[in-house]
Structure formats: structure tokens, C-alpha cells
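Got a structure for you, written out below as C-alpha cells; questions coming shortly.
One protein chain is absent from this view; the other protein chains keep their places.
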Amino acid sequence: MNLLPNFMRLPAAMLLVLVCTQGVAANYVDLRRIEPVHGDAAAGASRAVVCVACHGPNGNAVVPTFPKLAGQRADYIYHRLVEYRNADPNAPYYVASPMPAQAQTLSDVDMRNLAAYFAAQTPTASPTITETGDEQGATLYSNGDPAKGVPPCQGCHGADANGPIITASRYLAYPMLRGQHAAYLVSRLNGYRDKQAHDSTNDFIMRGVAHMLDDGSIHAVAVWLDSLPVVDKH
Amino acid sequence: MTRSLIRFLPLACVLCAASAHADTGIGVDTWRADKLDPTGGMASQACDADGTSWLAPLQRRSPTGNLYNCAPESPRTYELGDWIYYGLIEGGYLGASGDRVALWNRYADWRRNNLVLGLLQVNLERPSDGSYVDVRASRISADDQLYQSVFGRAGAYKVQAFVRDMPNILSTDAKSIWNGVGTNNLTLPASLVPGASTPAQVAAVSAGAPLTTLGVKRSKQGLGVSTYLTPEWTAYVNLSDEERKGTRPYGGPFFFAFAFEGPPFFMQDGGVNETIKPIRDSTININGGLRYAGSQWRFDFSYSGSFYRDKYTAYDYQSPFKLSPLPVIPGAISAPLYQGQMSMEPDNDYHNLQATATRKIAWNGEISFSAAGGRMSQNDSLIPPINCQGVFGIGIGNLQVGPQNPLLYDCSKWNTTDALSQKTADMRIDTTMLDARIRLNPVSQLSLRGSVKFDRQDYRNVYLLYNPLTGQYGYPSENGTQGSIVPGEAGIFDPLTSPSALTRVRSLPLDIQTIDANAGADWRFSEKNTLGATFDFNRYEPTNRERTQIDASSFKLTWVNRSIDWLTLRVNYTYLNQTGNTYNFDPYDFTFSSSLPGYVPPAAGTPSHTVDAMRKYDMSSRDENKIDVMATFMPRDDMTLSASVRGDWNSYDAQIGRQAYDTAGATLQWDWQIAVQSTLGAYIAWDRSRLGLSNVQDQQNGAGVDPALGGANYALIGQWWANDAQRDWYAGLTFNHKFDRVRFDLNWNYLYSRGLTDYSYAGPTALAHLVGNEGPGPGNGAFPSMVYRVNSITAGVTVPVNERVALRLFDYYERGRINDWHYAGFGQGLVAGNRVYTDAGPQGYNANLIGLFVNVKL
Partner (left out) sequence: MGLRRCCCMLAIVLAYGLWLVPPETALAQQGKPAVAGSLPSTNLSNDVSTDPSLPRPAPGFANARVAGNPLAPEAKSVGMKTCIACHQLEADHFTHTLHALGLIAANKADPAIPVCEACHGPGSEHAKNPQAKGLIIAYTKDGGTPIDVQTRTCLTCHAGGPRDHWLGSVHQRNGLSCSDCHNPMAKFSVEGSMAKQSINDTCAQCHKDIRLQFNRRSHMPLPEGQMSCDDCHNPHGSLSSGSSLTSFPLAKTNTVNETCYQCHAEKRGPFLFEHAPVRESCLNCHTPHGSNQNTLLVAPVPFLCQQCHTQQRHPNDLQTANSLMTGKNPDERIMGRGCLTCHANIHGSNAPAGPRFHE
């Protein structure tokens, strides 16, 4: 039976093909056009009991390999949690991390609340600083190293390392670096340089930047950032 | 065959394969592609799923505010020594069904089911020095194909070559009564007697003739080289050769048929033949030049040459219809003419040299001088005035040439080039152009500019219509037929035998001189607001026209506003006033026999050339108001809305002639970048034009001597008015989306054109023919509307099979409707009285094209 006029048959067949091939989206979190994250900090506090075991009371981690979360941008924390939830726990980058598993236990609302909670905390200086930052770290952060192709970190992370001024939603998830543990920063930058991090569009930016950094530079900028006195933004 | 191989020589020179010469400053050939993909290869390009930048979403906007396209996916490249290469080949099957008519196949050969090469694209790059080779090819059929190749080194040199065939199908419903279509000799079949067949006989042959396709194929090949000589000096040469081959419907006058069918004669006479012109020609275009761009000076020297050659000088045809004399002289007999001729365009040569020098001056300014000189010339062999044998004209009682038969002419005195005042045309136009312009930027907010341009066309040589064999002036009109039907209208002036014959005796040289001066200023009165004003004065001085001086002054205002973040607005308004010196309604007398010594005016006086109130629209005084508004709205980051409104109103100071020509239009276009690989766009547009004219029917059978409108001949009762109004409505939709791995595209375009020509008249004598129901006074009416309506829809899916192979399946359906009243009734037969037509006119269609393509990345 001829239900469709001749010229309609092909488009109809094409439509059928389309319906059958609907599928999944890209395998990284696109942070270039995001909505600001809002959460209930109080509710987050109750969920944070597990987190503080590693990330310290109020998110001020004591162990330098764990990042400080206190005062970090909520958008960064939330999207990092989403990335963990999406991550392949067997990937080399995550195989030693408890976070992918932890993230599986969290609902989206939990993540937002946690993000809000940690963002509202006041960061404290690292108790474990053993080195003070030198001029090289400061210069790299402020001016980069054009000869090596290193752009200045401050372009995205703010002149005071408290994160950029938000003029568009794409900057929301750029993290604050000020006072962050040097060891954590080093391991994260190494992860970028080794091209193991590919969880978000921002990871791809950082991979390009870290590609230009040598061990000395990574160390210098991490130590310098760690040594910066924290600022209470509240 | 040899010729077709030779065509590929330039290509072979350029590594046997092809991109194009694209110079916006000189020459053509800036783009080559086909209807399958007018972008020449971008249609199959997928967007990079990662977007344009890791730093920002979607695309940025151009300064005007249009969103840039998504960045195409980067090619997979391979190494070959120190070269890298990439490319793709797309081939497949095109299945055509439905009505394969001319309108559907205009400029695209989609007539057959065919295996086609959609696209072959190969790119090689050598990163170490910036060398590259690009090859591109597409082949739909032998009539619709392109091959091109470019190689060069970025910033150093570029060599390019191409071969291209383009079809232009003009008619698919033609029926020829002649044999020899495509040649320069059209002969009647044995079933028709030349010059002695009845309309019924001709109609029978026409009805039985097979359908013929008329069209012209353009085959072009080109070669171009451009190179840097130093960082400042560059040089270029481009050469192309184009052959045109085919047929097109054309004319073939054997005098009027309409004039005799009605009262008082009621006879079939004359002959109207729509013949078929053979097209067999070639054009060689050359341009080359030197350019210098330094810190202070710039120079540009260029040469353009063009050489046109036609295989034929003329073509001959036979008219089937019988001629009879007007029954005004007892015993008159018409010469039995049937041989017609039509001259082809003459071979011609063109040279043009141009030089420009520009220097930077104070106030951030530039001053620039240009000069050009050119020549177009032709000296083609001329054909004889007539190609009959025996006699032409009217014999009284018999067809014996002699003093007893003053209306009869001997063909042998006219069918030879000895009957010409010169054997070759020897015509030439020399052109001169001088230009000076200055631009100044005294402060960044203000720019000033001015220019003066002088242009001149000098027409060299004159042709005299003089027959040294007979001592007569003029020419046998309409292949001799006019004088064979109407006594005394052979078109030949003889001071002894026909001293009152009014006919053309010389050619019309058309020298033109133009001076154009303008001055203007642009003032940026706030950071994002610019106001500009330009005054332009133009003096146009033609010779041998109704006016020898026409002055046009125009004032133009421009406002560009970007002060609102989401809007770019451009407004242009122009007022133009054209006027001139005294309008001489008849400057052409010197080209007629009335200007010859020995001319004797008829008893009633020499008929006037035309009506005195006529104002030809190019020469006429007029006022023009023109407005153009373009706005680009950016309602959201991912959306653009473009709107334009324009209007152009021309009012002509003419009682007779064009009185008004107004055009207006509006467009609205909406583009939405839904996601990186997903877009939606839509547009609607409307435009209209209205052309109003008036004319006046003469009342004294062509013998009136009074040129005055309202006089005895051009009486006001004969005046009439016509109004042609054209409307177009457009709409369209495009949608592209990637569902996981499958790309889907949808495209719909709609056009509805409607033209309505209506008329009114002061009295029925204005009419060409009386139907019988006209009143004595004014009347009006309209033609059926002229309609062209096209709906086309394309839907396609591209399904990747693996990383390198994708399948593309698409369907293109188009429905066209056309109604052109010129061809009303042609479907029922192409012969009416002593008229035979060949082209039955444009046809509507339903057509479908299915494509199944395999796209393989190399």
C-alpha cells in the first residue's frame, strides 16, 4: 500500500534512521556555557562528614596531597564532583583515587550542597609549608615564560590567585589557587602534563599550558601559590 | 577528441590535477563548483565536535554581529617525505526522476541517472617551506564537471589551472521544422516547399517534429600564475579559453504576418520564423600585471585582453511561407523569396592597459591616480546584403528586371560582397579613463574623501550603406521581403527611381564621455556612531543621442550605529536628481536617406521619426529617492536576526516613455546556533517592483509628419499607459543536526513570483487589434498574471561507517510552476498563420533527485 507520496518516502526513511541512532553526548564536561551552581550549605555540611576525613575540618586539608576545599569556588567543586562521577575508576589517573567511588554515592543535589558548603568555609594557611615561594614562581604566575611558551597563570586564576573576575559563565569553574597545597598542585599539573586529565573542557586548556611546564617550573609555581597568605573573602 | 585532450594540457602542466584564480580586482573565474555543492566541497565538511575554542562556547561574532560558522573538523593527515597530505573522495549515484525540463536543469546536468564523482579533494602541504598542492574535482556528467589544481608556496608563488564544463539548457520542448539544427544552414524538409507552403503544411511538419533540447555548453580552461618578485613587488598572469557550443532559439523575419490577417486584407502574408541559432565560438581572456606595495607608494599596472572568435559569420535559413503583394497595384507579383540570413556576432579583439599610483600623504591620507586606455575592435568579413537568387521586390505582370519594373531588384546586384561599400566591418571603440582620488584622516574621528573620474569612449569609423554596383543607398529590408510585399518599401534609396524612400544609409557612432566627481566626509561623532555624507556630480555626454549632456547630482547620507550591544544598524539614503540640456526627440536624421542629396520628401512631407514628447528613460530627467536599512540583531549569544528594508523610487519627467520605476523589499533572516553541531535557520523576504510607462499610437498609417503629442498623428486619443508590477515572496528553512554519529540536514526554499501587467488607453485606436467590444472612449485591461513558483526541499543523512568512510543519502525534490503569457497556447501547436515557433516556452515540473554517496577520507 502506498501511504506516502513518492517524494516523501526517502525523507521518512531518513527520519527513521535518525530515531534509531539517537545516542550519547561528548565524554567530557563542557564548562564553556554553564549555569552558576547554587546549593544549600547547611545541607552540605551534613553530607561533608565523609569528606572532611581527607579534606580536613571545614575543607582545610591537613595532608598536602589532598586539596583544600575551603573557600574554593562552588562551581569548581560541583563540576569536579560531576567529573569524578563520570570518570572511569580504572583509568590510570583515577585508579589510586577514592573520589570516583565517593562521587557515585552522591546525588546531584548533594554535590551542589557540598559545593556550597565548602565554598562558604574560610580557608586557613597550610600548617605544613616547608618552603617559601621564590621569585621564579611569582614571575611564572604573573608573567609566564614566553620563551618556553608558558602563559601567565593570573590570566585565568586572577591576579591575586583567588580566581578570575566572572564576566562570563565560562569563567565560573576556574578554581582559586591561592594557598592551595603545593603537593596537590604539583600532582594535578603533572596529571595535565601527562595528558591523563580529560574530564572537562577546562582540563584541555590546562593540558596545553602544563605541556609547556618543566618540573622546576611546576614546583616553583606550586610552592609560591602555597606560600601565599590566605584571604578571608567573607 | 583531440580538442578535449588539449583542454587538459594546462592541467597537466600543473601536476595533472586543481583550486582557482580568485582576484577580486581583475578577471572572472573567482569560483568554481556545481549545483550539487555550490560551496565546492564544504557541504560534506563536519563541524569539530569540540567547538572552536576550549576557552569559549560556540562561535564568536564578526564585527557586524553575524555568528561565524563552526570550525570544520581538522583533517586526518599523513606523511609523505617532508610533505603531509589529506583529502577525500565522494562518489556515488544520482537518480533523477520526474520532469527533466529546462528550468530544472538550468546550469546543472541532472537529466540522467548517473554514477557521479561528487568531490575529489586532495591537499598536500610541506610545512618546512609553506609549499602546497590542492586538487579538486567534481563530475556530474560530461557537460557539468570541473577539475582544478593549484600549487605554490604561501607568500611566494601560486600556479593554478582548471577545466570546467557548464551546461545552460534553454528549452527542452523545442520542435524544429528545419534540418541542420546546430549548423549554419537550416533547410526545410522535403515535405515543405520553401516560400510556397501553407500554414497547415508547416503546422503538420512542426507537430510531427521530435522534441529537441536547445542549450549551450560552456567549456572553459584556464591557467594562472602569481608570484612575489620581492616582498613589495608581485606579478601575475591569467589565461583562459572558453568554448561555447550549442543552439538557442532566435529570430527570422520575413516581414509581418499580423498586418495582413485582419481588415482590410484578410490574407496570410509575410513570414515569422523562430529559427535556431548555432553557437560555436571561443573566447580567450588574458590578464596580467605588476603590483607594488611599499610603505609610501603603491603601484598597479595591468593589462587585460580578450579575443572572441566565432566559427560562423552568419547562418542561413529557409522560410516556408508564401509571400504575396499588397493588393494595391493591379498585376503585382511578389518575388518568391525564401532564403534568409542572420549575421553572427563578429570576431573581436579587446586590449586594455591600466596603471594606478598611490602615495601616502599627510593627515594619514592617500592620494591616488589611475589612467587606462583600451580598444575594442572588429574587422570581420561582411556578408552580402541579401542571399537570394533571382529577384526581390515586386514585379508588375512579370518578374523581369528592367525599367518597366521599378519595384523589382536583381539579386545578383545585392547578393555579393561587391555590393558593399567596404568588405570588412573595420569598427573600433577607443576608451580612455583618468581618475584621481584623495582620502584624508586629519583626526581619527573624521575622514574626508574626494575623487574625479573621466571616462571616454571614442567611436571610430562609420559604415555607409552604399551599393557601388547599383549606385543606390540603403539595404534590402527583411531579407528582401518587405519590398516584395509592400510596394516601395524595399529599403533602397535611389535618387532617380526612389528619391523619397526613407531608409538607413549609415551606421550610428555612439561616442560617450563621462565626468564623475564626488566629495564626502565621514564623522565618528561618538565611539560607535558614524555619520557620512557624499555629494556626487556626474556629467554624461553622449553623441548622437537625444541629449548631449545629462547631469546627475546625488547626495548620500550614511549612518552606522554600533552603540547598542545587541544591534548593528546601517542606514543609507540617497537623493539623486538627473537633468540635462535640451531634449532633441529626433537626433537620428543624419543616418537616414532624408539627409542625402537628391532626397525628395513625399508630397505630404517626410514622416516624423517619433513623437516629440518621448523621453527615453536613460536620457530623461528624473528624481530618485533610495533608502537602504540593514540591521543585525543579537538577541542571544547563540542567535542572530538580520533584517533589511530597502526602497528605490524613481520618478521620470516623461509624458511618453517610462514614468516611474519603483522597487522595494524587506528580508528577515534568523539563525540559531543550537549547539556546536546543530543549527537552525529561517528566512522570509518580500520584494516588489513597479514600472509605469506611457506610449501613443500614431493615427496616420505611418505617414504622419507631425511629431507633436496631441497633433494630428500622435493624437491624445491614441495614448496608452502600461503598468508592470512584480511581486516576489521568499521563504526558507535550514536545519543541520548531529544525532550521535549521524548528521542530518534539511533545506527548504520557496519562491512565489507574480507579475501583473495592466494597461489603460485613451481610446480604442491605441489598440493593436480591436476585438469588437471596445467602446469609443477609454478602456483598460490586464494580462494574465506571470507566475513562477518553486518549492524545493532537500533532506539528507550522513552516516559514518567507520572513521574514514561515511555514507550520504539525500533526496532533493523540487516542484516548479510557471505561467508566461508570451507562450500561452504554444502547447497546442507552434504554428499560427504565417508564423512558426520553435520553443514552446518554459514548462513547470515535478522533479526528484536521489543521491547515494560514499565519502572516503584518504
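Note that the chains are named A and B in the order they appear, and that numbering of residues resets to 1 at the start of each chain.
Everything that follows uses one rule, which is that contacts are C-beta pairs under 8 Å (C-beta built on N, C-alpha and C of every residue); 3 or more make two chains touch, one makes a residue touch a chain.
All values reported here derive from a predicted model rather than from experimental measurement.
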{"item": "Touch with the omitted chain, as defined above, among B:100, B:413 or B:453", "value": "B:453"}
{"item": "Sole contact to the chain not displayed, among B:177, B:766 or B:793", "value": "B:766"}
{"item": "Per the touch definition above, residue among B:625, B:757 or B:846 touching the missing chain", "value": "B:757"}
{"item": "Hidden partner chain, residues of subunit A it touches", "value": "142-144, 146-152, 154-156, 159, 164-165, 167, 171, 195, 204-205, 207-209, 211-212"}
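The rule is short, and it goes like this: only the chains that are shown with their structure count from here on.
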{"item": "Distance between the centres, which are taken as Cα means, of subunit B and subunit A, whole angstrom", "value": "62"}
{"item": "Contact footprint of subunit B on subunit A as seen in their complex", "value": "6-7, 10-11, 14, 17-18, 21-24, 26, 30, 32-33, 168, 170, 201-202, 204-205, 208"}
{"item": "Complex contact set, residues of subunit B against subunit A", "value": "49-51, 54-58, 637, 739-742, 744, 793, 795-797, 799, 809-811, 813, 846, 848, 850"}
